[in-house]
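Chains shown are a subset, placed as in the full complex.
We just call them A and B in the order they show up, numbering each chain from 1.
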Amino acid sequence: MDERLDRLLLTQEIADFLYAEAELLDERRYQEWLALLADDIRYWMPMRRNVKYGEDGREFTREKSDINWFDEGKETLSRRVKQIETGIHWAEEPRSRISHMVSNVQVLAATPSFAAADEVSVKCRFLIYRNRVETETDILVGKREDFLRRGGESWLLARRRIILDQNVLLSKNLTFFI
Amino acid sequence: MASNGTKGYHPGLVDLDAGEVSREIFVNADIYAEEQERIFSRAWLHVGHESQIPNPGDYFVSSMGEESVILCRDRAGAIHVFLNSCRHRGMKVCRYDEGTTAVFTCPYHGWSYGTDGRLVGVPYFREAYHSKLDKAKWGLVEVAQLCNYKGSIWATWDKEAPSFQEYLGDFTRYLDLQLDGWDGREGQAEILGGVQKWLVPCNWKFPAENFSGDTYHNISHRSVDLAGIGPSGRSRRDYGERDISRKLHVCIPDRGHQTILYLMPQGEPTPVAYQSAPIVSEYFAHCEAEKRRRRGEYGRFVGAPGEVFPNTALLSRQPRTMAVWHPRGPHQTECWRWFFVDRDAPNEVKEFLRDYYIRYSGPAGMTEQDDMENWNYAHKASQGVIARRHPYSYEQGMDTAVRDFEWQGLQVPGDVVDITEVQSSEQPMRNLYRRWNEFMMADSWAELATWRRNDRDVAE
């Protein structure tokens, strides 16, 4: 019973973190969002290929050696925020109306334990709805694998792997965080 | 009626004397349809790079105009480009992005084609066809001409088209900046894994003219300049050499190719870049020296955005990429971008550049994002019946181009506008649309190969 409860409490805590993060992004509170990122964060979103059955190894572009949609750390992420906050980043000016829907939150691992976790790996599904100017609309859906590390009060996002369910990107840009 | 505008293209729409181009050519559906026939089925198009298919049986599925094509290397090692459509009922024979295969077998009725395009397998050939089907006639549709230029693969559907080299004309030297090593060695380029593909809601000519050398839109990149993206950790996207070089617009008349070019001073070494990263800095310093040695005076050329007519973009400096703007209807473009590094560069250099490329280019690129926003809404705001009555302005630096431009003992091939002081011109766009107009009007390559007539005139 206790173990189930520990798992439950941790899962809810992590879910709350992910929801709070989504809240900051959707409310455009980017500086607060940056504060949730570990200094050594890796933010990676590979591209996907159509491959023959059995050749799944070649489906994703490789982190740190291939071209990816995103493959960067906190410095670049901070610059992206800074760019939006210039108020003249035309691709986000006027700014998009965005909702991050996070579902299927699964805590895959917790160390040292669920009862006293310092590090957690969590997977979820996301749907991002982005609408801007008059009728421009994008829907992006996929999976996210996050690695969280306890940092003082809160948790810190130490690594994010984003799997978008697309081949040709169906949006003209990726000016938002996923 | 103008809302679907004039029926088809007529020359008044591109008026280079006035420096004006009608919005119709960007938004009109009939003109778009004509472009498919007159431009994309006659011009040389970029398909890919041989390093993507190193071994026999390797293939990469690419696109030419609206259509899917297979770039592959046959068992004998020869490179081919085929229309990705079965001859029997049109099924897309290869639906993978890349891979290795012995044959392409159609999923519908099982016709199979060799990597050389020949129809090698026909189920029940003897029984159902009584061995009568002329297999030789029903192989995959192959391009009329293919050229492997320093590793980059180009093709055209038109057998009357001139050779790729002749098609390039004097632009060869500028394409070399893209394909040779930074140290000047031939064809040292390597493609990083992963070709970016994304859709932009605009006509394909918006990116085409932008990459022809739009030196006027830096203002739209102000936000990234403020945020800072530079490989040197500096906030400008460009480099020290700008301060000492001549910045030129170079256009190849009759060909429709154009580019920005930086011309370094004679004798002076190119300033050090990437100081923040010693290994990278050293590598480029070394390469610059080598290049001067190998290329002599031409080593003073430093590349920049350019365009091979009609829809292939070059960017031969960092981020070093090539892009193709595939038409997907009058109002949509599918952008493909290949990323280049020197094959023999140290890994630290490749890694360093890769990071920069990713944050600079494509849909997630802090710089390119703002371009696409502009292309999208420039196109959208040009569709209406009133908007179409008002042409775009291309008057910038009219009649300022010179032939035989020379600086410090080096002559630059092509028509040149020195924009070092004037900052910008629209000569490259005028060059692009002049050629575009010729393609839209000419009924044959005999007409299109204007330079041959010119040569003859000279001869006479």
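Just so it is clear, a residue touches a chain if its C-beta (ideal position, glycine included) is under 8 Å from a C-beta of that chain, and two chains touch if they have at least 3 such contacts.
Just so it is clear, the structure is predicted and the values come from calculations on it, not from any experiment.
Composition of the entire complex, written as a formula in the shown labels, equals A x3, B x3.
Please note the rule applied: only the chains that are shown with their structure count from here on.
One simple way to say how far apart two chains are is to compare their mean CA positions; for subunit A and subunit B this gives 34 Å. Within the complex formed with subunit B, the residues of subunit A that make contact are 45-47, 49-52, 55, 58, 61-62, 64-72, 76, 79-80, 82-84, 86, 88-91, 133, 136, 167-175. Those residues of subunit B whose C-beta lies close enough to touch subunit A in the complex are 95-99, 192-201, 220, 222-224, 226-229, 334, 339, 351, 354-355, 357-359, 362-364, 366, 369-370, 372-374, 376-377.
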